[in-house]
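Submitted below is the structure of interest, expressed as structure tokens.
As you look at this complex, bear in mind that one protein chain is not there, while each of the others sits in place.
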Amino acid sequence: MNNDDDQKNPKNGIDRRDFLKLSAGVAGGMMLSGGVSQLAQAADYPAIGNYPVGIKGSSVFMGIAVPRTGPYSAQGEDEIKGYLLAIDHINKGSSLARAYSPNSHKGVMGKKIEYGIADNQTKPNVAVQAISKFISEHKAMMITGSVSSAVAIAAGKLCDRERTIYLPAISGSNATTGKDCQRYSFRACHFAYTSAKALAPVIKNALGAGKKVAYLTPDYTYGHSVYNSMKQFTEAQGWSTVNNQLPPLGTSDFSTYLLNIANSGADVLVNICFGRDAVISTKQAKQFGLLDKMTLVMPYMAPFFEEEVGADLLQGVYGTTEFWWTLAEKNPMAKEFVADFEKKNGRKPGWSAHIAFLQTMLWARAVESAHTFHPPTVVAEYEKGNKITTDIGDVSWRAADHQLERPVFVIRGKKPSAMRNKADFYDVVEAVPGADVMPPIELFGCKLGSAT
Amino acid sequence: MMLQRLSRYSGGRPWVAELITLIVLLLCPVVLPLVGISADIASRILIWGLFGLGFDILFGYTGLLSFGQAAFFGTGGFVSAFLLTQTGIHGVFLALMIGMLVAMAAGVVVGFFTLRRSGIYFAMITLAFAEMFHFLELSPLSAWTGGENGLTGVPMPIVGFDSWHFQISSGWTLYGYIAAFFLVGYIVAHRIVLSPFGQVLTALRDNTPRALATGHSVRKYKLTAFVIAAGYAGVAGGLLGVLQSYMPPDAVAFHTSGQLVMQSIIGGAGTLFGPLVGAALWLGMQDFLQDIPFIAEAWMLILGIVFVILITAFRQGILGAVKQLVMKTEPATAPHATELSAEISRRTHIKGVPDEHPNQDNIPDHFFRTDTPTTKPDLLIVPKSSTSEGIALACRNLTKHYGGIYANEGITLSIPEGQLRGIIGPNGAGKSTFFKMLAGEVVPTEGQIFLHGADITGLGVTAVSQLGMSKSYQINELFSKLTVEQNLAIPVLARLRGEFRTDMLKSLNQVPGLRQQIEATLDLVNLDQRADIPVTELAYGEKRRLEIGLALASAPNVLLLDEPLAGMSPRERADTVQLLKRIRAGRTLIVVEHDMDAMFELAEYISVLQEGRLLAEGTPEEIKNDKRVQDAYLGGIEEA
Partner (left out) sequence: MPSLPLFLSQLFNGLATGLLLSLISAGLTIIYGTLGVLNLAHGALFMVGAYAGFMALQWTGSFVIAIFGGMIGSLLVGLVMERVIVRFYYQRPPEDQILVTFGIGIVITELVRLSFGGISKPVPIPSWGEGITRMGFLFYPNYRIEMMVFVAIALLALYLLLYRTRLGMIVRAGIEDSLMVNMLGINVYRIFLLVFGIGAMTAGFAGIVTSPILAVTPDMGEVFLVQSFVVIVIGGVGSFPGAIIGGIIAGEIVSLTSMFSPAYSQVMLFAVMAVLLAVRPQGLFGIEGRE
């Protein structure tokens, strides 16, 4: 550990030195028993972020900050289950883990993953506090979890400053890998632009030309992103936009907005709300009779939306998703994931659990491939953009904006009578390849910072 | 004795608290890591503490419970973050100062509306205003604030000039930057609460109407305190953005205000450090409890219960309890202190000027303490504002209606300078309303009032007091949480400083004449030995004397006394009668009293009110023998 003095990082040197002084006194014994091999390994790279203090022991820490309260809590809880499943597989070195990360044995680089879970309450400030704690106290090597783009962007910025990898789970805003992209952040899910581009031709084919569209858009970055992208692609195919209502996040009574839409003359209602807001707004739209006059489109379908609104309402509703459990029928990796998840949790995974699982696996793979936890090297590994086999097909990271190029699944609500079981809500209408829907790199203004 | 007392309430040894604060702040980076507290947590605690310094001035010292401080926290934070991320301004300090100024400007606007009401109204309206700020931030202003996203990428500060500069980084160096703000914030706040300005704030808190009546412009003081609190909130908000590289939208949310209030109460309001201690406990418990598996979810519940218990049983909070404990142990050192004060007292009294009160010969011995030297300093009397042929106070056709009810009708009076005028009348004769109109507390429906010939109708109680007329109340209106001496300082400060002055950084010792006037008043009302006692511990008669003392201390040349003898024992009554005789010199006294014997003994001239009108006027002899007066009183008795 003597190398740290002459390899000061201008940003983190002092913080970390203080910690080392302390640990020399308090945790000296532990450090000695930590093993010579790790110290030798640590010496290969300059200290940065929590490297190498975060990998001294026999485990590495992964900080999970998800909403467990608030409008997105259902998705947050599902994400936790996905993370726990991934951690379990990685720590056991299961065949599924090795399918993602062929170099893996038990753990990541032989280190068991330990984790902490914090409730970010869907509030960026709470998330940032929890993440600060994971980084400064637990010496986390990876931070993950988000349902709101506002949280993902704030967390990404903080982790970039702290030179710690951050992996958002759900984040639909174009900005996350656009103008707010970060060198240390990597987004694996679909988002506003890819969803809209995948969905627009499908709904045009299904509903016909010249439709008038009204939007219910949650008033923040995610909502605006999806609205702009949907507007762009539907107008490009000859539809017109007649109304856009902007309820704040966490609205409970949508009546004023719905009345405005009801009187707008629209024949398609695009509901961009997510989580609980999506459920409540859709139910209220039904109550106000909107769904009798308009076709509902949910461009960014929230996990569990189907269970909460029920199959009757969902019938014929179009949307996109990151994952749907019937993909298990075509892909052996997805099959194993869905089966194991169901065994542990007694239900099918939502796409929130899937994205959490996928992000953790892709991280383990990147670290194993880089042969180090050294954050800039891991970032460089991600940026190689190699083809990776996953349960949603082949994917690859785009180096310029850290967005995963991946398929987007367009789904449609089934007729209740056509459901094979009580979870069989959707038909996967189309799996649109990632290459077809990715935005041009310069479109959303991503400028990555330095990795060191 | 006086020196010692004043120095105690003007802060004791100067700079000791500041020095200790500095040392503790310096020790934190060394000590806290040993107990597992990170720089991040320590920095957050300091930001809440800084936020709380302003809030404590507003709530703990001025008594204004705002549930809307998040508005200013957010305003300062978003303005600084906006400047640092969206404009060419890169100086963090400059941005923080601009953020503070904008927050203070917002404070002026919000204060203008919210301070129109007090108590629960104030709490509700501040909350509603903060919600308005929240909604503005979220949507209409989202182009500048980022809406739900907040603003990311707030840079780290750089300290220094030109060639010599130092880039602050996260961790303990950033803590140091924030700690410097806290230290300066504390020094300023400490100066403010010990200043004459700060003393007036405590008076507002304890008894707003009386503070108004002693001649302080309550609205200006409240607004200033509100703006100060907004300024502290603004800087704290800006620092939050710097700490996190991110300015969060929920900084403007209701729970930010609520958390601040709870932390201040838990830590102890009115102690300056209370909010900091509350924040430490809050964040510490959050941090600690969230790591314990089964109760992790319940941390907020536990804090809520702690809060309710503290409010119910230990309203003074943690630091308040400590302070009380220290004060209770203080009598252990009393003998020495008494000696010392006696010594000081002897020295000061040597410089005193001889007593000039002509009536002293008539005063029974028991009224004076046996150990008092025969010399005492002069009590100020404010010079008359204008001259009008020796008439101190006059009113013409004074009338007050409440709806259809006439409290007073057509009263015309004229009271010569130096007279002791008695005003009597049966219950319900309208004496109180009449007195309230004279003092400026109630605006007459008709008629005019002249003080030394100048029309003072409708000027209000503060202006009337500043012009040299003050009133003592029938029911004691004291500043309940202050000591006797601190009580007397309030009217003296109004006299010496005018209705409003922002001498926030001065010490009380720098107010010339303050000590002399307090000492003279204490002497006159015979509370010299009780100067350090909180008023709640006074006996009833002592409270009555202090009540009169409050009116006297503002150096009036016209003094209104509303039933000064009410509820007194015979001995207290005799004492007070003598007191009234002694304070006559150089003043015009107008006394409302039920006690006819005392009235006939004291008054030179008596006016009798009945059913809101002037019934009769005359010397005590004439009034005693006036048939109408006898009928009025007898009639009153028969009716009762």
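The first chain written gets the first letter, and so on, giving A and B; residue counts start at 1 in each chain.
Basically, a contact is a pair of C-beta atoms (placed from the backbone, for glycine too) under 8 Å apart; a residue touches a chain by one contact, two chains touch by 3 or more.
These numbers were taken from a predicted model, which means no experiment stands behind them.
> Checking the contacts here: which visible chains does the omitted one touch?
Touch partners of the hidden chain, whole complex considered, are A, B.
> For the chain left off this view, which of A:G82, A:P124, A:P247 or A:G350 is in contact with it?
Candidates A:G82, A:P124, A:P247 or A:G350; residue touching the omitted chain: A:P247.
> Touching the hidden chain in the complete assembly: which of B:G63, B:G76, B:G185 or B:G447 does that?
In the full complex, the listed residue that touches the missing chain is B:G63.
> Looking at the whole complex, which of B:M132, B:V322 or B:L459 touches the chain that is not displayed?
B:M132
> Of the listed residues B:G36, B:G119, B:G458 or B:G586, which contacts the missing chain in the full complex?
Residue touching the absent chain, from the options given: B:G119.
> Of the residues A:D219, A:E368 or A:D401, I need the one that contacts the missing chain.
A:D219
> Hey, which chain B residues sit against the chain that's not shown?
Residues touching the hidden chain, for chain B, are 59, 63, 65, 67, 113-114, 116-121, 123-125, 127-129, 131-132, 135-136, 139-140, 254, 258, 261-262, 265, 297-298, 300-301, 303-305, 307-308, 311-312, 315.
> For chain A, which residues lie in contact with the unshown chain of the complex?
These residues touch the chain not displayed: 68-71, 73-74, 77, 219, 245-248, 252-253, 255-257, 259-260, 262-263, 276, 279-280, 284, 287-289, 308.
The rule we apply is simple: only the chains that are shown with their structure count from here on.
> Mind checking the centre-to-centre distance between chain A and chain B? Centres are C-alpha means, answer in whole Å.
54
> Would you mind writing out the residues of chain B in touch with chain A in their complex?
29, 33-34, 36, 38-41, 44, 135, 138-139, 142, 146-150, 152-153, 167, 169-173, 244-246, 248-251, 253, 287, 290
> Can you name the residues of chain A that touch chain B in the complex?
It comes out as residues 10-16, 18-19, 22, 26, 118, 123-126, 128-129, 132-133, 136-137, 148-150, 153-154, 156-158, 161-162, 175, 180, 219-221, 246, 248-249.
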